[in-house]
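Worksheet: one structure, shown below.
Note that this complex is displayed minus one protein chain, with the remaining chains in position.
In order of appearance the chains are A and B, and numbering begins at 1 in each one.
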Amino acid sequence: MMKIYTKKGDKGQTRIIGKKIVDKDDARVESYGTVDELNSWVGYTISVLTPETAVLKDELEGIQQLLFDAGTDLATLNDDPKRSFIFNVDSVKWLEGKIDTYTEAVPAVQKFILPGGNQPASALHVARTITRRAERHIVTLQGEDDINKDVLVFINRLSDYFFAVARYANMLGKNEDILYRNSKPVFR
Amino acid sequence: MMKIYTKKGDKGQTRIIGKKIVDKDDARVESYGTVDELNSWVGYTISVLTPETAVLKDELEGIQQLLFDAGTDLATLNDDPKRSFIFNVDSVKWLEGKIDTYTEAVPAVQKFILPGGNQPASALHVARTITRRAERHIVTLQGEDDINKDVLVFINRLSDYFFAVARYANMLGKNEDILYRNSKPVFR
Partner (left out) sequence: MMKIYTKKGDKGQTRIIGKKIVDKDDARVESYGTVDELNSWVGYTISVLTPETAVLKDELEGIQQLLFDAGTDLATLNDDPKRSFIFNVDSVKWLEGKIDTYTEAVPAVQKFILPGGNQPASALHVARTITRRAERHIVTLQGEDDINKDVLVFINRLSDYFFAVARYANMLGKNEDILYRNSKPVFR
């Protein structure tokens, strides 16, 4: 039987792709660790889809696949002599198309909305904020080492995608967004 | 159609209120970003309320509104010449009243309890710990820059509110709290 516990990381260090050893609290490990947390949350979100929102399943699974690609690049050194980055701007374009579609389908808003609604929509708002947490860690990593910049663009766009699709999930479930009562007209 | 993706943040910087530009991993952005994550989690919690706990809906929505107010202040510079803080101590008093009500309604405990129970109660315990994570980031921000101190007091009290209301949600659902088996009598 294969053992997944190799005990190698018991003292707080681990290997990235290419076998370099780093501390587990390295900005690089933080980055792909948070992408893994996001990926798991997307898996959880899929598991709470309702019949009305089930149409989103394949797309969210596609995002899980892309998050693994993003994680691979984050775990790879820019100057690794044997490997090059795999993530590219096509995934950004794909997301932008989805954002446009969903934004056109829902009623326009000028004010901030409360992140919530039905269960899938609320889970998608949580995904939005975990994506932004991952982005913050990737920005820290970028300050220390070279990264694949397309990954950062993708993650930035991904949080806007989750905003758009959360609103769409509420529309599918016939839930109306609630406005932040003290909001200025921020979306223009 | 309005585009929510402005592409301005694709390189890792962003604007706070008043248009100052900062890195996305700035303690200020971490703080209101985590408040946004908490806000989304509260939205999710509302979405899993059961008939027995549905009485909590309006109150939790009120907390979402207050979290936006708190976020606005965290995104504003103390010395911004055009804006002043909006959050004040009334919200703290309101929370304290709620905590007292719920604490009186549930059986007293002396020992730590396992965070769990029915689904709404468990989600409220998770909210409690995300609130405390937000508090830690706000404390870091406070070490770097002046903040609205009432926001910090509110967030501290909010985690105690979530503890009290989680216990109340378990009572509403007729779930008994399970004690931490090695606990000393810590609540006095």
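Side notes on the structure shown:
Everything below uses one rule, namely that a contact is a pair of C-beta atoms (placed from the backbone, for glycine too) under 8 Å apart; a residue touches a chain by one contact, two chains touch by 3 or more.
Not measured: the values here are computed from a predicted model.
Across B:21, B:54 or B:178, the residue that sits in touch with the chain not pictured is B:178.
Interface residues of chain B facing the missing partner chain: 96, 99-100, 103-104, 108, 112, 114-119, 121-123, 125-126, 128-130, 132-133, 135-140, 142-143, 149, 152-153, 156-157, 160, 163-164, 178, 180-183, 187-188.
Residue positions on chain A in contact with the hidden chain: 1-5, 9-12, 23-25, 29-30, 33-34, 36-37, 39-44, 46-48, 61, 64-65, 68-69, 72, 86, in rising order.
In the analysis below, only the chains that are shown with their structure count from here on.
Computed from the mean C-alpha positions, the centre of chain A lies at a distance of 22 Å from the centre of chain B.
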